[in-house]
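What you see is the complex with one protein chain gone and the rest in place.
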Amino acid sequence: MFDFSVISQWLHTLLLSFLPEWATILVESVIVALVIITLYAVFAIVLIYMERKICGFFQCRLGPNRVGKWGLLQVFADVFKMLQKEIIKMRQTDRFLHDLAPFFVVTASMVTFACLPWNKGGHMIDFNIGIFFILAVSSVSVVGILLAGWGSNSKYPIIGAMRSGAQIISYELSIGLTMLTVICLTGTMQISEIVQQQSELGWNIFRGHLPMVIAFIIYLIAGNAECNRGPFDLPEAESELTAGYHTEYSGMHFGYFYLAEYLNLFISAGIATTVFLGGWAPLHISGLDGFNGVMDAVPGIVWFLGKTFFVVFLLMWERWTLPRLRIDNILTLEWKYLMPISMLNLVLMALLVAYGLYF
Amino acid sequence: MNLVFQTIAPAELHQEMLRLRQEKKMDFLVLLTAEDLGEEGFGVVYQLESTETGEQVNIKSVCPNREQPTLPTVSDIWDIAHIYEREAYDFFGIIFTGHPDMRRIYLREDWVGFPLRKDDKPEEQNPLKMDNAPLSDDTTCYELQPDGTLTSHKNTIFEPEDYVVNMGPQHPSTHGVLHFRVALNGERIKRVDPVLGYIHRGIEKMNESMTYPQMLALTDRMDYLGAMQNRHALCKVIEEAMGVEVSDRVKVIRTIMDELQRIDSHILYFSCLCQDLGATTAFLYGFRDREKVLDIFEETCGGRLILNYNTIGGVMADIHPNFVKRVKEFIPVMRKGLKEYHDIFTGNVIAHNRMEGVGVLSKEQVIKMGCTGGTGRASGWHNDLRKLRPYDAYDRVEFKEITFTEGDSFARYMVRMLEIEESLKIIEQLIDNIPEGNYQEKMKPIIKVPEGTFYAAVEGSRGQFGVFLESKGDKSPYRVHYRSTGLPLVYAMDTACRGNLIADLVTIGGTFDYVVPDIDR
Partner (left out) sequence: MALMKKAKIKSIPYEEFNDNETYEELVAKLNENGVNVVVKSLDDLFDWGRSNSLWPLTFATSCCGIEFMAVCAARYDIARFGFEVTRNSPRHADVILVSGTIVNKMAPVLRRLYDQMADPKYVIAIGGCSISGGPFRKSYHVVRGVDEIIPVDVYVPGCPPRPEAFLYGMMQLQRIVKVENFFGTTNRKQKDPYKEAYKERTEKILATQEEA
């Protein structure tokens, strides 16, 4: 399997050869930041296009097909338009908070985005407390949403923001518990380590069998709720709150929320891939060496993206099929079902690990 | 039918009404409308019906004072009178004493004059105003003192500390330009106050200066999802008044068309409800099948939505040669579609959670509030006019009147879904035996309706759609009033929504199935 760290090491030594160390790190940070922002934009475009096409096909429609071949340029047109839409300044709002909110949301999702392991050796942020870090930064977005609701000085956004607060904070619990279940199995929080383990010992969802499958399903539900997408799209519930917390945003400020929504979907799927489906680790079936060899030949990034987009597809399918829940349903689901189940699941996992009953 | 009125003096009105309600069990106020009698003052017409015996009584009361017409309210006897009396006040300026909420309902609060009075010149007094319409938080209640003077006091609608959210006029789930002012306590609804009139086009007033065939065009545009049935009702009342008997062929065609329209409307109901609840895909499935109904309409009538098909004494054109074939092809397609709807939406646990036990209305409540149609039937009120007073070809077909007893949103939803199946059955029974005959009776070039007061109703897609017609023997009517199917439903929103969550308002509104231009007229 190709190790991306070869390239980064090479770049590092190259820069060190003519720059002092602090400058090297600075240059590298800038490069990484640029890469993140570019990838972020590219993935947003890909995801929006994907969503519009997939939703079209689910609904017996064609989806965008006039702008460019198969409508490929559709999202670019949207981006150009969005860039030069007017940003409305409203009276009687808290201008500072109102304008700050989208950046909170976007920054939170960008930092989380940077934690994803793209390939062997191809991760941008890799701490020994990686998972903990992801959980921490991804919850910053709720602050952005609450600020958006508060700063707009409007009634729908504040209801949307309050709903979002209640929802995201509740579902954090399930996510945290499922992550604990994973950590229980892997014994580490470092993302690169988790994936490395999976590439050697098999994907977590197979290694940890029953409790891992349960954790995976709970994660999918809770992750979907985290990114405020249907059927959990209450904070922006179109038919109730017109557009929820971002009702009063126009132009690119609204664009940031829109981008973050899609990227959060991707991140959510990416984390599921990383911790459950082996990240960039190829599919290995013990005993079939020829098959494993072929699988190894596929680059890690393809594996990662392939699995992630598969999970994204699952989430989109869910979104376009199910009706929206109600706020009390959502909280009941979390507090009465998902959280107790994930707690039991954690205990189960701990028992399995203690007795070595895993692959 | 020509209405025979029992005239009651204003002073005894309330007592007499109370007696009718209690002794004769007249529990359903079908119609309450006013008319301008010129020199004599203003007349208010009440049509009462007993849901047990089916007996009907028509009552008229005249208030002779044109300057300050007053009548005692009956809103304490029949809840629905609340909104009907506000309508009469808005149009004629009749003050109902004791009514707790005498505000204008359709027109702006700063509107001058009462447009349906014959001597009123609404346009001269009311130029287009571009400032925001005033919405007051309190209302007036008038009382008639024994010495004949009128006193008033204020009633509060919303307290200053209430968190009032405006839902509408532009809101995706109010199905048009309906405006609810909703007082919230967190996510719970404390009170719903509907503000109407954002699509009040003054159809009733316009009709007074139109000839009868001209009037027909406007009915289609009132409840555009019941275009066939609305027009059917108007044609029916004119035909009955003139004593025109349409041919058997026309009767069968009208029945089939009404049922197709009902299917069309119910599919749209399903689609919009799904959209409101966030199941977007189901919305498109509904529309996919609805296009097939529209194709059938288009071939015969030429229109998709506004059909202009029924005429006085028949229908506009004979059915298209493909009609029978197309309808027969459509029936199995629709049955398959229905199965798909149930798979994707009805069986869904989220849908159940959101609809079951939400917005419950008891049978007494729906009768008191006059909620006919599917909403009433979901609460166990047998109010299907096709069964109660069969018209056209309904007496020769077999179908079930779908009723539930739960009265919640899910029951209302199921009534519609099952009614599609019943409608398919009706069409199936009729489509093969459309009798031969004229599709249009020979009518005089100028149609004049004999003097009298007439009322006819049909079972529209969302309830009893009635036309009240007062004629003085001219070529245009003296007064026309349409019994809106949606107005009682909007009135019932407050009762059904209180204590529920804001998301339930969307569900309840969706399952009530009102069409706003039909409410506002």
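When the chains are written out, they are named A and B in that same order, and each has its own residue count from 1.
The rule is simple: a contact is a pair of C-beta atoms (placed from the backbone, for glycine too) under 8 Å apart; a residue touches a chain by one contact, two chains touch by 3 or more.
Computed from a predicted model, the values in this text were never measured in an experiment.
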| item | value |
| --- | --- |
| Given B:74, B:88 or B:225, the one touching the chain that is not displayed | B:225 |
| Selected residue (touches chain absent from view) among A:65, A:139, A:188 or A:321 | A:65 |
| Touching residue (missing chain; options B:189, B:268 or B:312) | B:268 |
| Interface with the undisplayed chain - residues on chain B | 106-108, 115, 122-123, 126-133, 169-172, 176-177, 197-203, 205-206, 209, 217-218, 221, 224-225, 268, 271, 283-284, 287-288, 290-291, 294, 304-306, 516-517 |
| Chain not shown, touching residues in chain A | 52, 56, 59-67, 71, 73-74, 76-88, 238, 242-243, 246-251, 254 |
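Throughout what follows, only the chains that are shown with their structure count from here on.
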| item | value |
| --- | --- |
| Whole-Å gap between the CA centroids of chain A and chain B | 49 |
| Complex interface listing, chain B residues touching chain A | 163, 165-166, 171-173, 184, 187, 274-282, 284-285, 288, 344-345, 348, 350-351, 353-354, 501-506 |
| Touching residues (chain side chain A, partner chain B) in the complex | 55, 58-61, 155-156, 159, 163, 230-231, 233-234, 237-240, 242, 320-329 |
